[in-house]
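I have placed the structure first, in the form of structure tokens, so that the comments after it can refer back to it.
All protein chains of the complex are present and in place, except for one that has been dropped.
Chains here go by letter, A and B, matching the order in which they are written, and residues are numbered from 1 within each.
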Amino acid sequence: MRYINKKNLSLLTSHELINHPISSDIEENISGLKKILFNCSDAVFREFTFGSRGHKGLVLYFDGLTDRREIEENIIKPLILEIGMVNIDPGLEDQGHLFLKIKNSIVAVAEVKELSTLGEIVHHISSGDTILIIDGYDRALSAGTRSWQTRSIQTPDNEVVIFGPKEGFSETLRFNTALLRRRIKSSNFKIEAFILGRVTKTDVVLCYVEGIAPPGLVEEVKARLKRIDVDGILDSAMLEEFIVDHKNTIFSQVEHTEKPDRVAAHLLEGRVGIMVDGSPMAIIMPISFPQFWLSPEDYYNNYIPASLFRMLRFVAFWISLLLPSLYVAVITFHHEMIPTALYLTIAATRQGVPFPAFIEAILLEITFELLREAGLRLPRAVGPAVSIVGALIIGDAAVRAGLVSTPMVVIVAATGIASFVTPAYNAGIINRIARFGFLAASSVLGFLGIMIVLILMLTRMASLSSLGLPYLSPLAPANLEQMTDVVVRRPWFSNLHRPYLEGMQNYVRQNRQGGGEKH
Amino acid sequence: MPKKLSFFIIILFFSSLLSGCYDRIETTQTAICAGIGIDSNEEGSLDFTVQLNKPVEPQKPISFTQQVENISTQGESITEGARRVMLMVPRLPLWSHADVLIIGGELAHRGLGGIADFFARNRNVRHDVIVLISPYDKPEQIFQSSCPLSLCSSRGIMKILEFQETMLGSYTRMDMLHFLSRLATPGIDPIAPQVVITKDIKGNNILTIEGMAVFNGDKMTGSLDEKESRGYRFLLPEKPQGGIITLKSPFAGCRSIDLEITRFKSSIKPVKKDAQIIISLKTEAELNILGIQGKEEILTPEKIAVLEKEVIKQITGDITACVEKAQKLNSDILGFGLAVYRYMPEEWEKIGTNWKEVYPEIDYEVEVQAKIKNTYLIHKVYQPQEQ
């Protein structure tokens, strides 16, 4: 029984060892594990003896991922000091009685699992568990002692809201799922786990509310997730490119958010969320383009101001997309559209400017993008200084030097401000890129060029879908009930239905006759 | 797809940088045209004048003098004249910003048929240009004269015409579209206000509006004076409405009364009386008392009724003067023919072909109603202390 394993583990390579079962000889296990964890300086091997008969034991963990106090207090100390208090039948010892006793009565940790291969051991210690191996048993105990230094729950930096919850996700998956579970206290709220990445073995979860999310949709996402075969997944945004319908496009087909309340709101509308361990961003699918104008805040504010803000954002969207190109089109092609007095002023300010309007606009736009990018990357302390130097000093100097005209500075600045109004960051990126296309087209054919690029953009957007949801819905295919919720924010009392998704069974949100709905 | 996309982007960017963007005109290469003037000269060709604005520097204090350049050319046609401007100005004039078109008296008398085609066909000159006739002076003299407090005389005269409509109510604007429309429509003739040069206190030449030129077909045949122009305005009310009436008082203790016209409407309709077509002209006006020069208390219901009668008399006088003058000049500026066509199309079939012979003889009846509504801040006549 003791030497049932005839193969000598020390002869195997670490690659072969991974799938090897645990030997009942502790020395063999130790040498095998040391070989696997060769050069892993953070692995701690603590060997000890315990009990009246001097059993050999090994405690193994990665330093930094575990709570050392808990290991000392709840694993090592009971084994060494308190083993005598447990009544062990000596005759049954060899039949695994000791092992069971230790598992059931001695290790005082909530989560304990039995493992049987070296590979499992490695996976568990990498996740922060502590492994206990006892001489003479071909099984190991894994105790959940995960504890590591992490960012506490903070207000998300990128999605600042005035009304509503201010919690944001952090990098630890369990905390994030806990934040969601706290909001949806239903057994129908499912968090399915996957392990993706050949090397990284990253935990990925798929969240949805059963009964609301269309089953076909959930199955499709699962299938797409399982199809991924890559060495590592480090952030949820990496997953995005693997699972979206259309890959060659600037139009983002998922929504990224750091806010659990936003994820919960989407889950209640039948969408699915995907979260990745180590990433504070959840991605939500399927999403349509008009969704990017909606801020979660709208739904916590009174519906009348919220609707007005939403219209403001709608205007801001068009400004940030089209304003520079409209300006260039108007001053180089359609001079008659400007009122004469305004035209005289523009003509006077442009008098000394040596560049054509298009070049002027491109120069300023690129400068603005540079400043914006620099402002993001720079250390916090110098960031504001650079923006002030860039925006005020360069802008003013350029105007004084006669390189650019003042109206153009105003236009580019207004565009820049409008582009920050878009609540979703990745929607803002679409605008930032598309703006240059419009600018170039407007300088060739004026208004007509803008329209042709708009047609091309519309063609592209109409052909996109996110998990089968048409990208322009509810505008196209038109759905009047949902369209009202895009232009204005529908008051909650009349928001009777969930947005329709293909295959959705249960789309009644409110039951006006009283007595709630099924879920 | 990425390949195609990048190809497309490259094409787009290069084409936007090439100078061969056909219709592109940079602002710095443009000159803003404020007014266009046309007249014929002795040789029979056309004098073309254009008033070009100088750009206004935004931060400099504005001195209210003319900020314009006037360029005159000659050509067989307007197009030639307009293109000959390019020999003298190193910029492209933007005709679409023009506010006024000033037609010299000589050309107006000779006939506007040729130039009407140009303004209907040309896409650059807008149809909301105000048409003015200069009966005595050449358009270039008009452009050289100034309007006080205005940087540009053509825009100034346009604003004068606009403001006098609500404040004084003598003359009516005429834009290019309606001018062309009247020229093309049978049974109505064009009319346009006249611009003339006068002197200010310092003896400088300034512009003013005086009378309205009336046309028979495309030829100018004469002009209405101020009283007749008022009559015209009463019959064809245009927005904005307004204007004043100053009455000789019918009361002993009162010299004159000023009334403001707040709104008026009118209709021109043919009626049949004894197999004869008579044009019935109806006007309804609402007025407010703006000023009373005198001490007699006239603001009583009985005296107001007398006053209303007096107003009716005055308006009827204006209208009659206008119609008489128009018939004398054989110019159907009020659209009697059109009215016949609209309300009695069968009759128009008969008389439409020789309308110009029928028109001077046609009978008309005037019916005016006037209501005095308001007296503004005081409701009695102002009574100073007796010494």
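Operating definition for what follows: a contact is a pair of C-beta atoms (placed from the backbone, for glycine too) under 8 Å apart; a residue touches a chain by one contact, two chains touch by 3 or more.
Here is the rule we go by: contacts and distances are computed from a predicted model.
Missing chain, UniProt protein name: "Spore germination protein (Amino acid permease)", from among "Anti-sigma factor antagonist", "Multicomponent K+:H+ antiporter subunit E", "Gas vesicle protein A" or "Spore germination protein (Amino acid permease)".
Among the displayed chains, contact with the absent chain in the complete complex occurs for A, B. Residue A:P339 is the one among A:G232, A:P339 or A:G402 that touches the chain not shown. Taking the complete complex into account, A:P477 is the one of A:G54, A:P354, A:P379 or A:P477 that touches the chain left out. The residue from B:A31, B:I71, B:A108 or B:L180 that touches the chain not shown here is B:L180. Against the chain not shown here, chain B presents residues 22-23, 96, 120, 123, 126-128, 177-178, 180-181, 184-186, 238-239, 341-345, 349. The set of chain A residues touching the chain not shown comprises 329-330, 333-334, 336-337, 339, 445-448, 450-452, 454-456, 458-459, 462-463, 470, 472, 475-478.
Quick note on the criterion: only the chains that are shown with their structure count from here on.
Centre-to-centre separation of chain A and chain B, using mean CA positions: 67 Å.
Looking at the complex, you find that chain A touches chain B at residues 248, 331-333, 335-336, 340-341, 343-351, 353, 356-359, 406, 437, 439-441, 443-446. Of all residues in chain B, those touching chain A in their complex are 1-2, 5, 9, 12-13, 15-17, 21, 23-28, 30, 32, 34, 53, 55-58, 94, 96-97, 99, 126, 155.
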